[in-house]
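The structure under discussion is supplied below as structure tokens; questions concerning it will follow.
Heads up, one of the protein chains got dropped from this complex, but the rest are sitting where they should.
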Amino acid sequence: MLPRNFTEEQNMFRDAYRKFLATEIVPHMESWREAGIVDREAFRKAGEQGFLMVWPDERYGGMGDEDFRFEQIIIEETNYARCGDWFNTLHSRLVGPYLTRFGNEEQCDRYLSKCVSGEYILAVAMTEPDAGSDLAGMRTSAVEQDDHWVLNGSKTFISNGINADLVVVAAKTDPENNPHHMTLFLVERGMEGFERGRNLKKMGLKAQDTAELFFNDVKVPRANVLGEPGKGFVYLMMGLAEERLLGAAGYLASAQLSWDLTADYVKQRKAFGKPVAAFQNTQFKMAEMRTELDIAQVYVDQCVAAFNAGCFTAVDAAEAKLYTSELQVKVAELGVQLHGGHGYMDEYPISRQYTDAKISTIYAGSSEIMKLIIGRDCLGDDYVPFNTRNF
Amino acid sequence: MLPRNFTEEQNMFRDAYRKFLATEIVPHMESWREAGIVDREAFRKAGEQGFLMVWPDERYGGMGDEDFRFEQIIIEETNYARCGDWFNTLHSRLVGPYLTRFGNEEQCDRYLSKCVSGEYILAVAMTEPDAGSDLAGMRTSAVEQDDHWVLNGSKTFISNGINADLVVVAAKTDPENNPHHMTLFLVERGMEGFERGRNLKKMGLKAQDTAELFFNDVKVPRANVLGEPGKGFVYLMMGLAEERLLGAAGYLASAQLSWDLTADYVKQRKAFGKPVAAFQNTQFKMAEMRTELDIAQVYVDQCVAAFNAGCFTAVDAAEAKLYTSELQVKVAELGVQLHGGHGYMDEYPISRQYTDAKISTIYAGSSEIMKLIIGRDCLGDDYVPFNTRNF
Amino acid sequence: MLPRNFTEEQNMFRDAYRKFLATEIVPHMESWREAGIVDREAFRKAGEQGFLMVWPDERYGGMGDEDFRFEQIIIEETNYARCGDWFNTLHSRLVGPYLTRFGNEEQCDRYLSKCVSGEYILAVAMTEPDAGSDLAGMRTSAVEQDDHWVLNGSKTFISNGINADLVVVAAKTDPENNPHHMTLFLVERGMEGFERGRNLKKMGLKAQDTAELFFNDVKVPRANVLGEPGKGFVYLMMGLAEERLLGAAGYLASAQLSWDLTADYVKQRKAFGKPVAAFQNTQFKMAEMRTELDIAQVYVDQCVAAFNAGCFTAVDAAEAKLYTSELQVKVAELGVQLHGGHGYMDEYPISRQYTDAKISTIYAGSSEIMKLIIGRDCLGDDYVPFNTRNF
Partner (left out) sequence: MLPRNFTEEQNMFRDAYRKFLATEIVPHMESWREAGIVDREAFRKAGEQGFLMVWPDERYGGMGDEDFRFEQIIIEETNYARCGDWFNTLHSRLVGPYLTRFGNEEQCDRYLSKCVSGEYILAVAMTEPDAGSDLAGMRTSAVEQDDHWVLNGSKTFISNGINADLVVVAAKTDPENNPHHMTLFLVERGMEGFERGRNLKKMGLKAQDTAELFFNDVKVPRANVLGEPGKGFVYLMMGLAEERLLGAAGYLASAQLSWDLTADYVKQRKAFGKPVAAFQNTQFKMAEMRTELDIAQVYVDQCVAAFNAGCFTAVDAAEAKLYTSELQVKVAELGVQLHGGHGYMDEYPISRQYTDAKISTIYAGSSEIMKLIIGRDCLGDDYVPFNTRNF
């Protein structure tokens, strides 16, 4: 594969984080899967050792280094170590930045250190039973009243839904006139009327808690409005490119792991007197996936570079998300197949790689939504054909 | 779709069996999934009402009708009712016929009525930790001694492994000289030295018990040798066409269900103000699958007719198995995708359809083994090209 | 493969037709490809020997046997003999039946014998430069005037366009009020104002002439209106199921040939000291295609039986067309690939199989249009789910 590009410091960071995972996280994953939820301690431990949130300013306890490659390292190593369903990145880099991006200083001061330390766990709640891809269909709404807002509605499929201490909740604030007039609220554990529903049973991502949330006349103080009222929808869209890049890095890392697990397996497994790796079908199928993985890795790495350079677009992100998530599913499927009956057993990691993978093409914008975004862009009027471009 | 072809009696049988399932099986499936094993009562109930084994002679309690379409109806309805992981067909038509096909009358008399009534549950044990596709790699072996054989070894991935009362066990009986010299033994629950291992945790087929079996100096009486010693491998091969046809009928029925569940879902689920069924992508993808399903159904039905007519070959069976199992996976995957986040939740049947499906391309001869069989046949020297045939 | 079902008479017919092709058609194909058009003699020769149109009544010179299997034999053998671009079926069974289906007796008497004898060659002209899939977009129109209609407009992509003596032309006859108000006209060679354009150069189907047709104030006598004025669109739709079945039989036969050509080739071609057929990739890919071919053949044969039995629907036909045409392309592509460099050379038949194939997914209703038809049907309200059907 083509050479990758990390700084010496980043390589050391990778090493250290890998050790952290091996010691503090890996040994617990299976029991957390059993429990359907990660122990809050995991966040605290990571926070303590400086591995939870890297990007925030030092005064909040972070390293203050915004280079996306640190996050990429965290994502990659978490996945290689089979801790993907810890879902730490959702906390750290998906929800966390809402505070700095849209919040005011007071809000950052109030919450950010606690997030960096792992005392507070974050979640973001957009989806509702009847509104997923199409957020404008949401029913949760809030009305202003005195010095607070009154929030009503329910959310579902919320990652970290049970563990979360602080939830960014999207609600309509002018539902009659404008379905896109939304506001983001910082809802805290313990606010009256904020209840959690079931921790949903699901096909994979077993350690991650995915829950329903209910809001019954929750009084949210004005100070807990994130950014300007009415701009919620725009805010949600603004973070998407970055969020999908996080996703892409993770899906790809998971796919890499599936490939590696399978390569290991077919090299040692024998049938008809040969390693399964010796059959041409095995070699060709693995080679096809190896090719796609290597190409995708270069793409994701260049996306990260473009992100760092400030020239990463929503369409680039959609392509990265689409390609890597579909690849994750394909590699996992090949992996199970080449494991034979063992691929179907919980005790073989490839089995969970397979059930974990299938959500990647659905959440954070489904493959269909990615194609909508890309198709609209590239069949639009301002698309410049290659054959007339001067690069 | 093209008209199907069942007799009036068969249609009535379908109706009655469907009702039986709805009353006696469906309500328990979820708790059996929870338990990882089907209650033995299920077999007994089915036996009582004449739905367990249809083909055996009336003196054993069957209907004595060998028309495969009865079995097809059982398989289809079991799958449509989402009871596929009951795995009754393994008992009834996959293992059961070993008795009549290779066993002697005494053995039939001894066991068959109990199988028809559901008192005895059947299993077949070929696979071992180190030998799956390649049975010649098995290590379990038996030596003749006095009036019995002494059986040693272990098996794994045995369906109904925990529930089984009578297990057809394949063992090598001349391992030094001929790896294909095998003998089939009828091993009964309670024989000394016959132990069961864990009920394996697996991705899907949750209600079905899949287990390890151990044989330590098990004394198997001569009367429990099935057919002639040394012919076991040939016997195993002889049933394969029929077994794969059973499989194919089931995979296809499961695929049909996945499609139906998805069609229902997309018709009622709304996004962006329309049913998901109204998006062209949904329509086209569903139409592609509908096409493959309709074509596969005609093929399977014609296979059944050919089987009834005695002209169904191992290669036909391999094609049926290959195509339907791959289709089952594809339809389930599309189904999950079109269900969005709900597709990932246990409470939505499509989620289990997906995890159930993935074993179909692996067991009973993996897709790779099917391709080996077909490829060898059609690139062999006696293949007659279409363009020179006179049909 | 499963047994096929032809009568003794049909097998003899197949034999005789095969001999006819070998003698009268095959030797000329290459020069007709060079010329871009089939010699009219081909039709006459076939007519003479009773191989052109089988279904018409004996008084018109046919055999009067409507069993579709005769046509299927013609289509299959024509394709196996690599004479597919003769396009005789378009004449015989696609356009011919318009006369009996919608025409009156006088018209049949006037034309049918000449069509059966091959004196007259037929074509049908619907498509226009700006209207293909969507016929309602056509601009050709006709107005009634005295005892005739005046036809104006142009058509394109008309098969047999140069050779045709009699063309069924679709024109709008109430364009202002109803874009679907069309009438079919029988336009004869030599009518004033009827001109042919270029014989279009195309990727494949080299021997078939595909041309533009121009109509400038062509006076079409009333006696040449086919059926009732205004019903043209309905008429066009009525023949579609049959036409697509013709298509499907041919696409599949072509795919069978591609597979056979490739099997022959890989068995004799050597690389790295082995026949190319010995590599597992070759075997697996060929096995996948063999499977799809065998399954498709059973489907098409059952479609033919259903057609004969009068229970073949437009949706069945769409599925047959979609599946077989896509398969034709896939098999041809694999064939070229496995031929290596030779697959790219005109002198190797697989090369033309490839370029011929690609039109099949486009004309006679593109794959997209097939999916529209199927999708609309199976996501519609009257679709009965499998899991509730009683067959």
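Just so it is clear, A, B and C label the chains in written order, and each chain counts residues from 1 on its own.
Just so it is clear, a contact is a pair of C-beta atoms (placed from the backbone, for glycine too) under 8 Å apart; a residue touches a chain by one contact, two chains touch by 3 or more.
All figures in this text were calculated on a predicted structure; none of them were measured in a lab.
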{"item": "Selected residue (touches chain absent from view) among C:Lys19, C:Arg222, C:Lys270 or C:Arg376", "value": "C:Lys270"}
{"item": "Contact with the hidden chain (one of B:Gln145, B:Asn178 or B:Gln280)", "value": "B:Gln280"}
{"item": "Of C:Gly50, C:Gly193, C:Gly340 or C:Pro385, the residue in touch with the unshown chain", "value": "C:Gly340"}
{"item": "Missing-chain contacts mapped onto chain B", "value": "279-281, 284"}
{"item": "Hidden partner interface residues of chain A, rising order", "value": "1-4, 6, 11, 14-15, 80-81, 253, 256-257, 259-260, 263-264, 266-267, 277, 280, 282-284, 286-288, 290-292, 294-296, 298-299, 302-303, 306, 311-312, 315-316, 319, 322-323, 368, 370-372, 374-376, 378-379, 383, 385-387, 390-391"}
{"item": "Footprint left on chain C by the chain that the document does not show", "value": "127, 130, 132-134, 136-137, 156-157, 200-204, 270-273, 279, 281, 329, 333, 336-337, 340-341, 343-347, 351, 354-355, 358-359, 361-363, 366-368, 371"}
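In this section, only the chains that are shown with their structure count from here on.
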{"item": "Interface sides of chain B and chain C: same vs different residues, half threshold", "value": "same"}
{"item": "Geometric centre distance via CA averages, chain C-chain A, whole Å", "value": "52"}
{"item": "Euclidean distance of C-alpha centroids - chain A vs chain B, Å", "value": "39"}
{"item": "Distance between chain centroids, defined by C-alpha means - chain B, chain C (Å)", "value": "42"}
{"item": "Chain B: positions in contact with at least two other chains", "value": "368, 371"}
